[in-house]
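With one protein chain held back, the other chains of the complex are shown just where they sit.
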Amino acid sequence: MLYQLPDSDIERFIQEDMPYGDLTTLLLGIGALQGKINFTSREQTTLCCTEEAARVLERCGASVDFLLQSGTTVDAGVTILSASGSASSLHAGWKVALNLLEYASGIATRTHKIVNKVKKVNPAITIVTTRKSFPGTKKIAIKAIMAGGALPHRLGLSESVLVFKQHTAFCGGLERFLQTVTEMKSKATEQKIIVEAESAEEALAIAAAGVDVVQLDKLQPEALSLLVQQLHKESPGVKISAAGGINAENASAYAETGVDMLVLSAVYFGKPSDIAVSITSLQP
Amino acid sequence: MLYQLPDSDIERFIQEDMPYGDLTTLLLGIGALQGKINFTSREQTTLCCTEEAARVLERCGASVDFLLQSGTTVDAGVTILSASGSASSLHAGWKVALNLLEYASGIATRTHKIVNKVKKVNPAITIVTTRKSFPGTKKIAIKAIMAGGALPHRLGLSESVLVFKQHTAFCGGLERFLQTVTEMKSKATEQKIIVEAESAEEALAIAAAGVDVVQLDKLQPEALSLLVQQLHKESPGVKISAAGGINAENASAYAETGVDMLVLSAVYFGKPSDIAVSITSLQP
Amino acid sequence: MLYQLPDSDIERFIQEDMPYGDLTTLLLGIGALQGKINFTSREQTTLCCTEEAARVLERCGASVDFLLQSGTTVDAGVTILSASGSASSLHAGWKVALNLLEYASGIATRTHKIVNKVKKVNPAITIVTTRKSFPGTKKIAIKAIMAGGALPHRLGLSESVLVFKQHTAFCGGLERFLQTVTEMKSKATEQKIIVEAESAEEALAIAAAGVDVVQLDKLQPEALSLLVQQLHKESPGVKISAAGGINAENASAYAETGVDMLVLSAVYFGKPSDIAVSITSLQP
Amino acid sequence: MLYQLPDSDIERFIQEDMPYGDLTTLLLGIGALQGKINFTSREQTTLCCTEEAARVLERCGASVDFLLQSGTTVDAGVTILSASGSASSLHAGWKVALNLLEYASGIATRTHKIVNKVKKVNPAITIVTTRKSFPGTKKIAIKAIMAGGALPHRLGLSESVLVFKQHTAFCGGLERFLQTVTEMKSKATEQKIIVEAESAEEALAIAAAGVDVVQLDKLQPEALSLLVQQLHKESPGVKISAAGGINAENASAYAETGVDMLVLSAVYFGKPSDIAVSITSLQP
Amino acid sequence: MLYQLPDSDIERFIQEDMPYGDLTTLLLGIGALQGKINFTSREQTTLCCTEEAARVLERCGASVDFLLQSGTTVDAGVTILSASGSASSLHAGWKVALNLLEYASGIATRTHKIVNKVKKVNPAITIVTTRKSFPGTKKIAIKAIMAGGALPHRLGLSESVLVFKQHTAFCGGLERFLQTVTEMKSKATEQKIIVEAESAEEALAIAAAGVDVVQLDKLQPEALSLLVQQLHKESPGVKISAAGGINAENASAYAETGVDMLVLSAVYFGKPSDIAVSITSLQP
Partner (left out) sequence: MLYQLPDSDIERFIQEDMPYGDLTTLLLGIGALQGKINFTSREQTTLCCTEEAARVLERCGASVDFLLQSGTTVDAGVTILSASGSASSLHAGWKVALNLLEYASGIATRTHKIVNKVKKVNPAITIVTTRKSFPGTKKIAIKAIMAGGALPHRLGLSESVLVFKQHTAFCGGLERFLQTVTEMKSKATEQKIIVEAESAEEALAIAAAGVDVVQLDKLQPEALSLLVQQLHKESPGVKISAAGGINAENASAYAETGVDMLVLSAVYFGKPSDIAVSITSLQP
């Protein structure tokens, strides 16, 4: 039961690909003939935006016969979505629907694989994703990482508090900033205070200042393991997250360090899922 | 001199990340302090959307001091863009500008590398890219492939003619479709007629029917080489393009086959460029 | 099976006419009474945007009972579209639907008449229309010329190549530009290269340079006839189009010259079709 | 000092014509060269949307050097607008700016001519225009009729009261409606009550009922003349307007009938103004 | 039968509250469970935007079972709207629908109460509301005042004529402006000419100049009573409206003065209606 993209997005995707109709189908004179379209997985895939792909086809005039929900993981060879309608409706929606499915499912599948892998090593860990999705695609990207079993780290600048060194540069440095954490916590009573550390030393100081979460940027797993133990001892209530360059290859190693969360961007980009499409004529 | 994205896109990217301001900067009380932001390449990069990144920063209230144009290729360590302004303007625009730069330059850099590689093998070849960009990102994606030295294969369904087997299925098969090519050419006098073939046999029949371009889908380079020779002999005026799974690894092999064009989707996805950002305070 | 305008356009047309409801119907207190609306041709008309007119009425709350498809040509006195619903739904949609029908069908009818006339003289000729439609109306205008049997000459600047003297002015003149045509063709492998000529002399030089289409601007039919023969002899593969001031009066004369295409703007403007509307009360 | 169209319209007009840049200029490699564009009248023209045409050029990157205000009437051969900038900015804005100027000035010129003609016959008469402009173009159309010296009859359904027989059909007929006019007037205290009549008889009854304006639809000028005298005698305070098929040819005849207003749609359509454009290179 | 808000507004309200789904419901894992939502009045309420609240719920995936029309006045304890669907659909739409209902019904209820109160004192009086609604909410606000029995005074600057001293300041003062009223009336034949007066003296001069309506700003009821009598005697055809600070407390006193209209802004703001919501699970 993930959220649905708004109609204006569905319309925008179609208009982007077909602002003035489908010239090829028009010239062929086949538009009114009835047919069927099937989308089938070619590899293990965690689906996302099947609902939106279906709405693309419907807006183009087709009737959706079947669809699997976003969040479903299928093996190769499984029918994901099928619809029937005029050739002009099927050709109008084909690639827009496919593209949406493949990019969104690509993100969902990458997320799902990392979540699975990491949970085996550390079942209590949480996978969250950054705000570094392709500009203009956040509604697809967030739905996709949710379909894959992750949650957003932060949706943007307006609803969460994350202090970088680029902030503390204006505060007179990290140390002076840390003196204000208690006051900041009393102001932002409904957000957690998260501060990024670039070294073990910084992390210990940040945690000692009473933040909610200390986020370790680009520490290597081994160094991080040691640090996690020290942080647990010195600042037991503080949550620890690891961020910076975490991906499918190294996620398990990071999970083994004992951090509470992994913060990822890597799932947002990479090869779209490979989904086969067949279009068949229903003419006698 | 590539095209600029419309203002509404710039605004949308900012709103997507910061609908109600930057909570962290507000809580820190540093918004009014003056600072400087610098974007620097960390690897060889073909830049794209520096103009738009600059406009993001300007809309957030900063003044742009320097920028390199989209289409420029830089080595690691080069300043790409710099701006100055209040901490609130710099923090508001930082990641939106960075994200735009990194995703667009990622596409431009991948394109540029393939174009360079392929032109060494076959200087007359053309690299064109499909309409399979991330839904909703076509204005960024097309600017980026142009910045990298490619051109769009087709922008969408409305302005070009490309016949797939999913079309001929409604025409009674390929053969019956080919009987109508002459008539189709007389109707679509300002577009080239491109037809996709999935085998050498199909390709020869399609070319013989008098189309402008025959597009070979997923043929292996070796088979393609032989076919190109045969097509040149049998249908000398017909252009030949190769499509389907062409990427940085196999592009040169495809270029050596003697085809006139490579049709790519692979440049649209992959790791964003790695660009470093420094934000410094100008306070005494 | 022409394309449908997006929902946001339908909504925009209604909002443009009725941002805060229908004051007259409200004051009369008749809104809830049931009625019927009929749209009937008053002259021979090639219909366009009946589907969109129907959607206007549906968005206003009426139920569409009958409609003829865009592209249909009807004589005077034929019912085009009918719907039933509350007086408030019928009055809300009446003029918006009518206006859309009349302007779009006006373009379609003018196009259809020229296409018919010209095809009698030269059955192989193609009628294409320029990008000079009323600003902001391209989706209606292109649907309408397609409904009338024409195709777009070019949809805009992004997908086609058409060189004017306003371009060659920056290339050092026509002659110098023509030296680069071969290179341009090898870059733009999927578009035809069209170059406009303003005299017979220019046309011959342009054709000799190997472009795909030479477009003759504002030549008189007699001079054009001679030129076409010469071009066919000297540059047999090059297509010839005539543009500039072609309209219902002179289109046949231009068609007789033997050119391959006529490029028109005249169909975009002129009197809207005349369509009668009756609204009847279904009250006892 | 007419109103300016919103930025989103300017952007929409440009995007409609050039969603992904100007392919021809890009392929020619001339984009960075400096040039100048001049728009010059080819006939007597009442200008409209010069401001918006200038903003189109500015958004495309050019600098506007000169412009005449909307509402100015010029003879043939007068410079209307000029700008300078890169070839890519001039080619990007050229036809969008021209098209806007030509369509808007076409409406303004037709309006201005009718206003001039009619005022000679009847200096006290008012020219107002209906809501039957091309769907989606009302902001251009209303600016244009104002530039030509007319005012809108009604902007839409929400702000004015105009009763047609299509309304009275739901009221039990005209007579029964007329019994409610007094009550309607007391409710709509800030709008004038306008009722359309299709015959002299209806007009007299409507006027007698105390409406503010009686609008005569499609009466011939002779019959109208007689009716106006009778109405002036019987219902001296009631204003009289003539509507339905009034155009440049018959407007003077209608003006001579002594009506207070002419209600026109004819100015909205017809040939765009003819405006010459020169683009010159500023290269040495 | 009041007008309906456009789909884009419904979508905007939902997106404003729930851009990326409902995190709480997602985390609870209850989204797919079926339930029911009921909206019930807690006080006497004149309803507005029940139709739009229903559309909010439908867009979120629920089915509307029952709704009372906008404009209905209910006592406390009455069911206004009910719907059923998945927990995720009900939670997604709950507060957006409620908020819309409460703010719109608040305006409608305040309007309705003043209209009722004032009509008892002066049945012939008209209540109209200014354009001072919350920026961006005019479509809700105008629907709501209509639901409460008022009409808009003017929708905006484009369709009505209202002269303030801020205008006459540019005319050389009120007196000089009044000399031009006759000419203005002959130009604006379809609008009433309304002029604001700030004193009895001004009002008498304005009325004498032949305007349609004189609007008295911020006069006290007693002074206004005397003035109304004098105006009726001296300028019998001129309508009189009272504006400036009129609200629920003083409206009756203003109505007793004998003015034709009261012009209000006060209904636009104030406490939203109090509407109870219950959500119940339909799980066994």
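When the chains are written out, they are named A, B, C, D and E in that same order, and each has its own residue count from 1.
We adopt the following convention: a residue touches a chain if its C-beta (ideal position, glycine included) is under 8 Å from a C-beta of that chain, and two chains touch if they have at least 3 such contacts.
All values derive from a computational prediction rather than experimental measurement.
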Visible chains that the absent chain touches, using the contact criterion stated earlier: A, B, D, E
Of A:Ser160, A:Ser235 or A:Ser265, the residue in touch with the unshown chain: A:Ser160
Contact residue for the chain not shown (choose from A:Thr126, A:Gln166, A:Ser235 or A:Ser281): A:Thr126
Touching the absent chain when the full complex is considered, from E:Ala76, E:Leu157 or E:Ala223: E:Leu157
Touching the absent chain when the full complex is considered, from E:Leu23, E:Val121 or E:Leu204: E:Leu23
Residue ranges of chain D at the interface with the undisplayed chain: 1-4, 6-8, 138-139, 142-143, 146, 151-152, 155
Chain A, residues in touch with the chain not shown (by the definition above): 124, 126, 128, 151-155, 158-160, 186-192, 194, 213, 239, 241, 260-261
Touching residues on chain B - with respect to the absent chain: 7-8, 11, 14-15, 18-23, 25-26, 31-32, 61, 86, 88, 92
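Here is the rule we go by: only the chains that are shown with their structure count from here on.
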Touching chain B and also chain C, the following chains: A, D
D-E or A-E, whichever has more C-beta pairs in contact: D-E
Separation of chain A from chain B, taking each centre as the mean of its C-alpha atoms, in whole Å: 22
Geometric centre distance via CA averages, chain C-chain A, whole Å: 43
Where chain A touches two or more other chains, by residue: 7-8, 18-23, 25, 92, 138
